[in-house]
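Sharing a structure here in structure tokens format.
Only a single protein chain was left out; the remaining protein chains are all shown in position.
Let's turn to chain A:
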Amino acid sequence: MGEEENVEDLAYTQRLKAAVHFTTGQICEELGVELDVTFSRQFISALAETTFKQMENFAGDLEAFSQHAKRSTINPEDVKLLTRRSRDLNAHIGTLCARQIAENDAVKEKKKGKSKRKAKPVVELETSEDAE
């Protein structure tokens, strides 16, 4: 029975790996057109494998961060902490996070608005993306 479970686990891992490989291939294809280069199949496999392994690292780090904060749910703050090593990456994730908070607040205000009229201006962060 143990072996059967192992085989199933392996098949599950392979499926996840295939999903990562597929998306990696799509991203590379798109980028190849843009940059006018060709990504070899071996390259895509290697990058997919790297991404797969990196996700394992992410999972371990995120779990450790949330546990350190005495939580069992990973929240955006943990992801921000994960990207602490690169300043630009940290800024980008920070912007996305701020936008999510603004959106969530807007939804909350809408729900509250019916009972309590208290309009609060929601900061629009749309312009930063257009520059890209």
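Miscellaneous remarks
The criterion applied here is as follows: a residue touches a chain if its C-beta (ideal position, glycine included) is under 8 Å from a C-beta of that chain, and two chains touch if they have at least 3 such contacts; residues count from 1.
Throughout what follows, contacts and distances are computed from a predicted model.
Not every chain of the complex appears here, and the one that does not is recorded in UniProt as "Centromere protein X", selected from "ER membrane protein complex subunit 6", "Centromere protein X", "Protein Abitram" or "Elongator complex protein 4". Against the chain not shown here, chain A presents residues 12-13, 16, 19-20, 23-24, 26-28, 30-32, 34-35, 37-40, 42-43, 46-47, 50-52, 54-56, 58-60, 62-63, 66-67, 72-76, 78-80, 82-83, 85-86, 89, 92-93, 96-97, 100, 104, 132.
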